[in-house]
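Removed from the display is one protein chain of the complex; every other protein chain stays in position.
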Amino acid sequence: MRVREIIERHPRSIYVDREVLVRCAEECFECSATCTACADACLGEPDGAELVRAIRLSDDCADVCDATGRAVTRQTEPDRGLIRAAIETCIISCRACAEECDRHAAHHDHCRVCAEVCRSCEQACNDLLALL
Amino acid sequence: MRVREIIERHPRSIYVDREVLVRCAEECFECSATCTACADACLGEPDGAELVRAIRLSDDCADVCDATGRAVTRQTEPDRGLIRAAIETCIISCRACAEECDRHAAHHDHCRVCAEVCRSCEQACNDLLALL
Amino acid sequence: MRVREIIERHPRSIYVDREVLVRCAEECFECSATCTACADACLGEPDGAELVRAIRLSDDCADVCDATGRAVTRQTEPDRGLIRAAIETCIISCRACAEECDRHAAHHDHCRVCAEVCRSCEQACNDLLALL
Partner (left out) sequence: MRVREIIERHPRSIYVDREVLVRCAEECFECSATCTACADACLGEPDGAELVRAIRLSDDCADVCDATGRAVTRQTEPDRGLIRAAIETCIISCRACAEECDRHAAHHDHCRVCAEVCRSCEQACNDLLALL
């Protein structure tokens, strides 16, 4: 994503390894979009009743990932405690959504993709958290 | 806010004391709107350079409060660990924003209001967290 | 909502009648929260299959109302053409969601409330649009 190019040109010094930070921001935005799409794909399935929990957790994960992605993207005067807490919440949200989507992966390929993206975002968040 | 009326008519049983939950949801949405407005009011001040940190923390707080308000509002198949983490992040975000806005309260009355709303949201989050 | 107090203390002159503007901002945030809650209440209903379109339109309306509420709230250096377009989209979104929720109002009281809130937001948007 091109958000990387903005962060590379930011006037303030980045408070942590830039590559790890950029990857976390990108994964959060990616995961927010993917969870929005998967919640909607689940809603459109004929067996939607089976997918109620997947829809709910994808809705939460889309919102949490978007807020976390925005907070991680900003480099001006960050509050480290807030960034850390936001990332921890994002990890919990991605894990919950991945676990539920995995349960439906055999029947719904969009749930398999969503679970993969959630786990990738969880990993990128863990990598950044380790540096904070 | 009328979101209360929806939660009172929700088909699933609420997983925690309803009054405490509704108040937390309302305060999160209120605080998100207030922080959006205060960030913009700070941006419009002639001494904007003094307010850079207030703007940044209000931006974060607006996003975190919105995501938390949405997650708390939803009653269908919640993940308690996720709700707890989201509320904890919201508490940290409201506290950071309130502390910074308090530093400018004497010169900018909108910062005084914003700090009050953040502290009120922090309290409502703490009250819900105590029940989870 | 207390966002009103921030707008009343904003350093820049408001570009339109303040009372009409504040009411539009408040209604947008109110409607975003209500639609988030109604989408989730519909998802939790045993006859969720009947409510798929209501969920989808409430999801859209929650997102559109939040973005519009934020844009209307900001008073620093607005672009009038953008504010006008955002409000027009919000009107269309509120109308579509209200029409669909009305179809379910007899069976689901949360849909009745949601339709009322959407129509109230639509009216507040129309009132502001008339001044722009």
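Chains here go by letter, A, B and C, matching the order in which they are written, and residues are numbered from 1 within each.
We adopt the following convention: a contact is a pair of C-beta atoms (placed from the backbone, for glycine too) under 8 Å apart; a residue touches a chain by one contact, two chains touch by 3 or more.
On a predicted model such as this, the values are computed, not experimentally measured, just so you know.
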{"item": "Contact with the hidden chain (one of B:V3, B:L43, B:I91 or B:C118)", "value": "B:L43"}
{"item": "Among C:V64, C:C101, C:C114 or C:L128, the residue in touch with the chain that has been omitted", "value": "C:V64"}
{"item": "Interface with the undisplayed chain - residues on chain C", "value": "52-53, 56-57, 59-60, 63-64, 66-67, 70-71, 74, 76-79, 81-82, 85-86, 88-89, 92-93, 96"}
{"item": "Missing-chain contacts mapped onto chain B", "value": "39-40, 43-44, 48-49, 52, 55-56, 59"}
{"item": "Interface with the undisplayed chain - residues on chain A", "value": "1-3, 5-7, 9-12, 25-26, 29-30, 32-34, 36-38, 40-41, 43-46, 62, 66, 69-70, 73-77, 108-110, 113-114, 116-117"}
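Operating definition for what follows: only the chains that are shown with their structure count from here on.
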{"item": "Chain contact graph, described as a line, ring, star, complete graph or other shape", "value": "complete"}
{"item": "Interface numbering overlap (same over half, different under half) for chain B and chain C", "value": "same"}
{"item": "Whole-Å gap between the CA centroids of chain A and chain C", "value": "26"}
{"item": "Shared-contact residues (touching 2 or more other chains) in chain C", "value": "40, 43-44"}
